[in-house]
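Below is one structure, written out as structure tokens; the observations come after it.
A protein chain is absent from this complex, but the other protein chains hold their places.
Let's look at chain A:
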Amino acid sequence: MSKGVLVDLTKCVGCGSCTVACKLYNGNAWDETTPTLGDKAKLTGKNWTVVHHKEVKDSNGQPVWRFVKQQCLHCKEPACVSACFAKAFQKTEAGPVIYYPHLCVGCRYCMVACPFNVPKYEWEKAFPLVTKCMMCSDKVEKGEAPACVSVCPADVFKFGEREELLKEAKAIIAKDAKYVKHIYGEEEVGGTDWIYISDVPFDQLGFKTNVTKRSLPSYTASFMHATPFVGITWGVILTGLYHYTKRRNQVSKENNKNIKA
């Protein structure tokens, strides 16, 4: 069973404790150029999680502030894992999608493949690596919540079994009319381990809502499965053609000789 986190965006007060906890636990330096909090917040090689500040309108048309924590969503079937040709990205049994730097070649296919643009690159370094949130996988292995989740003072997160959290999320949005009837991450790209509920439509909060509901690796799986068979069949056909056309040319040459003779 896969662990997950349920994020209730209606509760977030935008204090940014989670982004600080992330930096402390993972030893990431403060990014001088890019903030982790506010309307200019951005994921970078040093910022594995950020909290965006959004000024939107609630269901009554009143202007309100909302805060959206962003990090890797830890897809159930991650595009980055299927994209990596050196197994530098792997999904653990417990749920986190983790990165092994020593296996990385630096091709950046993971960055192009990720539907949420989560993996970032250390562009300023001579030998850059890919970076992203790994859900504090060593903590999760022990059954503990990730660093960001454990420090939240506003009770925004629930850590637990993903399927349990999904049931809980469904119960919450069914009971309380203020929530939009959509659990972000339930079906997006085949489902993610981090799921979100909100009282403001997700597209207004910067979520990518037009993503496919099919798991991305399924797009390439059939292609990859067919490859060896196509290769072998093609080889057999080519060998056959080689001998057939060679023989045909010989025969026609011999016939020509006979005619001349």
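To be clear about the criterion, a residue touches a chain if its C-beta (ideal position, glycine included) is under 8 Å from a C-beta of that chain, and two chains touch if they have at least 3 such contacts; residues count from 1.
Here, contacts and distances are computed from a predicted model.
According to UniProt, what is the chain that's been left out of this complex called? Choose from "ATP synthase gamma chain", "Ni/Fe-hydrogenase 2 integral membrane subunit HybB", "Oxidoreductase" or "Rieske domain-containing protein".
Spelling it out: the chain absent from the display is recorded in UniProt as "Ni/Fe-hydrogenase 2 integral membrane subunit HybB".
Out of A:29, A:126 or A:177, which touches the unshown chain?
Among A:29, A:126 or A:177, only A:126 touches the chain that is not shown.
Need a quick check: the contact residues on chain A for the chain that isn't drawn.
Touch set of chain A with respect to the missing chain: 43-44, 79, 81-88, 102-109, 111-113, 115, 117, 120-121, 123-129, 208, 210-212, 216-217, 219-221, 223-224, 227, 230-231, 234-235, 238-239, 241-242, 245-246, 248-249.
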